[in-house]
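Have a look at the structure that comes next, please.
Removed from the display is one protein chain of the complex; every other protein chain stays in position.
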Amino acid sequence: MYNDVVMDHFQHPRNVGDMADATSVAEVGSQECGDTMKVFIKIKDDVIDDIKFQTYGCAAAIASSSIATEMVKGKTVTEAKKLTKNDVVTELGGLPDQKIHCSLLAVDGILGAIEAYEKNK
Amino acid sequence: MYNDVVMDHFQHPRNVGDMADATSVAEVGSQECGDTMKVFIKIKDDVIDDIKFQTYGCAAAIASSSIATEMVKGKTVTEAKKLTKNDVVTELGGLPDQKIHCSLLAVDGILGAIEAYEKNK
Amino acid sequence: MSKIYMDHAATTYVKPEVLEAMMPYFSEKFGNGSSIHSEGREAKKALEAARQSIAQALGAKPTEIYFTSGGSESDNWAIKGAAFSRMDQGKHIIISAIEHHAVLDPCHYLKKFGFEITELKVDEDGLINLDDLKKAIRDDTVLVSIMTANNEIGTIQPVEEAAKIAHEKGVLFHTDAVQAVGQIPIDLSNSAIDLLSISGHKLYALNGVGALYIKDGVEIDNLIHGGAQERNRRAGTENIACIVGLGKAFELAKSNMESESKRLTVLRDKLIQSVLAEIPESRLNGHPTKRLPNNVNFSFKNVDGEAILINLDLMGIACSTGSACTSACTGPSYVLQALGMEYRWTNGSVRLTLGARTTEEDIDTVVGALKETMNRLRMITFKA
Partner (left out) sequence: MSKIYMDHAATTYVKPEVLEAMMPYFSEKFGNGSSIHSEGREAKKALEAARQSIAQALGAKPTEIYFTSGGSESDNWAIKGAAFSRMDQGKHIIISAIEHHAVLDPCHYLKKFGFEITELKVDEDGLINLDDLKKAIRDDTVLVSIMTANNEIGTIQPVEEAAKIAHEKGVLFHTDAVQAVGQIPIDLSNSAIDLLSISGHKLYALNGVGALYIKDGVEIDNLIHGGAQERNRRAGTENIACIVGLGKAFELAKSNMESESKRLTVLRDKLIQSVLAEIPESRLNGHPTKRLPNNVNFSFKNVDGEAILINLDLMGIACSTGSACTSACTGPSYVLQALGMEYRWTNGSVRLTLGARTTEEDIDTVVGALKETMNRLRMITFKA
């Protein structure tokens, strides 16, 4: 059902956890699915220096969270804000059709945290 | 489907044929089935001295014709007239339910020939 | 006594290759195709591979093949599904007079819901007349169903032309191809046919599995509602082993159809010619050339079909008859009656349907057995 990249990120998710000294935090949830995600980011010089997440959801939601946090870590805020669902799905090497939408959660979470950071700046 | 007695009479029917010097002849047909039978009887001193038949019909009709002619051969007319469908079916050791009615043809044929004889007496 | 089986139109044996393909799915790879664990995924893969084989053999897309429990279910689904889905548009259905009961009976059932059925007559060879079809289509006609080939007399109908006529008037077209599939080429890639019924046990797969071809975009009501199997169109845990067998049977049929249909046609014609030449008062039922390569149907005057059958069975030959005295005395088959023959002909019919194991020697044996049987029975019979 899932490819090896997805399975690897589901089984060994990167950047799982919380962060005491986060610059900003976001909580997002997909109404559709009931999946929810909490994202912590630490920003230094407009760059995402560290990122952590906690995700409640299916394998696709967890794998997307993992890979998406990897994708933005080390990027500038401006770059990170360009992240889309398609980027995540592509980086994962594809998801089953009915699971594509699950990748949206991770994007929403990351963009939400960035937005919170920019508001409070 | 059929028992051994029926199969024997179907495969080796007794009294098949026609008769040049018949006392009387009857032709009967079942409207229901399309089965038809021709019966020839020779009567001597009110006894059925000889009997022949030709039957168009299924295995049950042929076997019934064969056994019924055997049953009445050598009997007095009075006795022969008591022949019923049930007697024929019993003598055959039974017929499948949907085939019971096929035995009526033989009874009708024999009684028809006797009736013709009595009318012309 | 070695047996000769000449009743392949009733049911075929399962070919060894087919059974071999099925075997792993009984007790090892037995997962439910809807489950997400690995057993389920493996079952699903086998299911889709079979669908692919069948689609390919028919020139269809895999998304157009829906698995069912057999020809009768496929016919019922097509007829009732089409009718119920369109009952707002009209309640008139056109079929031929010689359709199989699996088409006839659902049509007659639909009368209860206000549908009207027109049955097209056939000529003495069993062919429908396309002009009759044109004339029969009305504004409220929602479905035309004409079988590809008849199960009793083997006559092959001009279904592609009939489908075009139906389509010109915007009417759905179904064909019962149960007897034709695997025997004659069917190419749906450029066809006007909307719905086509298939049964496994007529082409060396198992009983109890079949398929309905539903052209992409054609909507009909479901017959068996429930689980999401078959893309939400046919509920019920998939019969993986049997479906895998059906896929294999289609592959085999496709790969040897040309040579096998030639071989059978030669045997068929030898049987026909020998019997007509050697047995008096015999005739062939169905079209002389527009007929299935494996189908032979004779009538013998003044002899009862059941009586012939039992004699042949005793001689080790299995075949069937179109005279219906087997279940209740309702007279000869409606198919033979539709050809306009007299009772004394229709009631003396024998269908001999050849198959993959039929040899030339079998044909000779059968001709001999038929001769002997007719001689015997005609000695007993009261001739009309």
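Going in written order, the chains are labelled A, B and C, and every chain counts its residues from 1.
Note that contacts are C-beta pairs under 8 Å (C-beta built on N, C-alpha and C of every residue); 3 or more make two chains touch, one makes a residue touch a chain.
Just so it is clear, the structure is predicted and the values come from calculations on it, not from any experiment.
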Neighbouring displayed chains - absent chain, whole complex: A, C
Of the listed residues C:5, C:66 or C:345, which contacts the missing chain in the full complex? C:5
Touch with the omitted chain, as defined above, among C:64, C:152, C:194 or C:306: C:306
Of the candidates C:52, C:129 or C:207, the residue in contact with the absent chain is C:207
Considering the complete complex, identify which of C:27, C:189 or C:289 is in touch with the unshown chain. C:27
Mind pulling the chain C residues that touch the left-out chain? 3, 5, 7, 10-16, 19, 26-28, 30-32, 34-40, 68-73, 75-76, 84, 100-106, 108-109, 112, 199, 201, 206-209, 221-228, 235-242, 306, 309-310, 312-313, 317-320, 326-327
With the missing chain put back, which residues of chain A would touch it? List them for me. 2, 7, 10-11, 13, 16, 27, 30, 32-38, 53-59, 61-62, 98, 101-102
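One rule holds for everything that comes next: only the chains that are shown with their structure count from here on.
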Considering only which chains touch which, how would you classify the arrangement: line, ring, star, complete or other? other
Chain B and chain C have mean C-alpha positions lying a whole-number Å distance apart equal to 41
Take the average of all CA coordinates in chain A, do the same for chain B, and state the distance between these two points in whole angstrom. 94
With chain centres defined as C-alpha means, what is the inter-centre distance between chain A and chain C in Å? 57
Multi-chain contact residues (two or more partners), chain B: none
Residues within chain C bordering two or more other chains: none
